[in-house]
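Note that this is a trimmed complex: some chains were dropped, and none of the rest were shifted.
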Amino acid sequence: MKVVTGVVGNDVHVVANRLIEISLKERGFEVFNLGVNTYLEEFIDAVVETRADVLLISSLNGEAEGWCRDLQSLKSNYDLKDVIFMIGGNLGVGEMNPAEIVPKFKDYGFDLVFHQVDLNEGLDVLEEYLGARR
Amino acid sequence: MNLLAIERDAIVGNEFIENFDFAEVEEFIKNASANLFISHKFKNSNEILVQPRGGFPTYDKVFELYEEFEKVKVDVLPLTIDSNTRLNDYESARKMLKLSEESEMDMLNGYPLINHGYRTTRRMITHFDTPVSLRHGTPDARLLVEVALASGIFEIEGGPISYLLPYSKNFPLDKAFLYWKYVEKVCAKYSKLNLPINRESFGPLSATLQPPAIVLVIQILEMLLSLEEGVKSFSVSFSQTGSMNQDIVSSNVIKKLSRFYADKFGHDDATINLVYHQWMGAFPRDKNFSESLINTSTVIASIVGADKIITKTRDEAFGIPTKEANALTVANTKYTLKILKGIPKISDEEEEENLTNEVNEILEAVFNDKADTLWRKIFNSIKKGYIDIPFSPHIINNNEVITIRDKNFNIRILEKGKLPISKKSFDYEKSKIKLDKDRTVVDQIIDGIGIML
């Protein structure tokens, strides 16, 4: 299984990103880590290029929404219906209600959305999700 | 017209800003109230100054935030800049500011100063008549600093290393040095018109397992780069390490060495201050625990004898704090500083000797580099991995240094990479580390990141 990961937008929070890479590798995934400050277009390009199964985006600094609202339209340019789109971190500025934020990002085209959820909890759900699809 | 003047003209000619009137700005600074200068406050106060963090996209929300801070008698106001502006992406900042103004929802994590401009912002700063500190994290802060100074913001945080290695992925390091040289020059120039503009380095760096030796080296180097250009008031800083003793040791050594190197380089007329950051790493999800953590940081700031403390809030783990949460920390911090009396003088000779040696060893290697100017020596040293911080997102960072906590939560160097420290110093570090054989090193590093959770 191939995963493309990184931190979206003008966001330099790198600590979780490093830990996600380690944890994904421990779980047996092949990881392409684009690091911080990665734009949505770069993510999509990498997914297409590597034929990844999962795109795992982090956003910590609160500005995810501004950077991800165009996902649907980008997706439509490529055949990416088998790719799992996943996002996690701090998905809004200030204190957010997860009950509002999750549906919003699902609307933008994400399959799995984790607002302030520990990375390993999120990766457990990803593995379950992959298992169920098989 | 000299080179700097030409460059300044070009910089302020940016399409995102309104027409920039240098003559008017000079006049304004010449006559600015002493209360706007933190250098003045440092000189005339025996207390630790309290400065929160904070910034919102819109003018009105920042104004309300300042009103809240004013009520609790804040000493220094912050102006935190949003992350688009930090990366000179003024167009994204403009769009998101507009969205924020329309929707009442904050689409930016700070104040887009360029888009607001200095005429507007100055109205706010002079209204509150309290020193404001510019917090950004911008490698190319030339325009930002011009606008800030023109607005009446007379403390500028950052530096070519401390605002690059933790804050950028691929901004060219050599350019950062040159752009910060510009900042120093402008600060030095304006310092002659009235009281000194204060510059402050950002000691927390990536805020995660940063070894004190490297933090201190970067503080001292940025101080020298700044004093070299004529700045007369400079603050070195560091953030809570997680071990009270390591904080005390760091502060004793940095006070001693920053003064020593400033004098050695001929800047004995410069004032050096010490700033302590409340815990900068990952915060607990329990807000009461966050408050306990914050108060504990305050007690340590008192013990280390800082000149200023920069605060966090009970909301830290959740997002940009509300103005109320932010003001609450200021009030609580000031209360704790007030009741804390009878602080003992503490030192730990063995640890202080080791840290002093490490800092001197690295600095010596930097100064011995063959390049002609200090900034080029530092540039080369970073490229060679002589200066290397854990958890930097920047491509130039050597990423070989690995740190881990010992059983007293001191940050120790496990892998020294290319750090030019002596065998004796490295042996000392290693002698303090007791790895748990039954668990992976990575897991033990992760424990060290999460000590406050």
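Note that the chains take the letters A and B in the order they are written out, and that residue 1 is the start of every chain.
Basically, contacts are C-beta pairs under 8 Å (C-beta built on N, C-alpha and C of every residue); 3 or more make two chains touch, one makes a residue touch a chain.
All values reported here derive from a predicted model rather than from experimental measurement.
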Per-label copy numbers for the whole complex, where each distinct chain appears once: A x2, B x2
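FYI, only the chains that are shown with their structure count from here on.
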Averaged-CA centre spacing for the pair chain B and chain A, given as whole angstrom: 30
Chain B contact footprint on chain A (complex, rising order): 9-12, 14-15, 18-19, 22, 35-37, 61-63, 65-66, 90, 92-96, 116
For the chain B and chain A complex, residues of the former touching the latter: 83-84, 86-87, 89, 92, 95-96, 99, 105-109, 137, 166-170, 206, 208, 282, 285, 315, 317-322, 391-393, 442, 446, 449
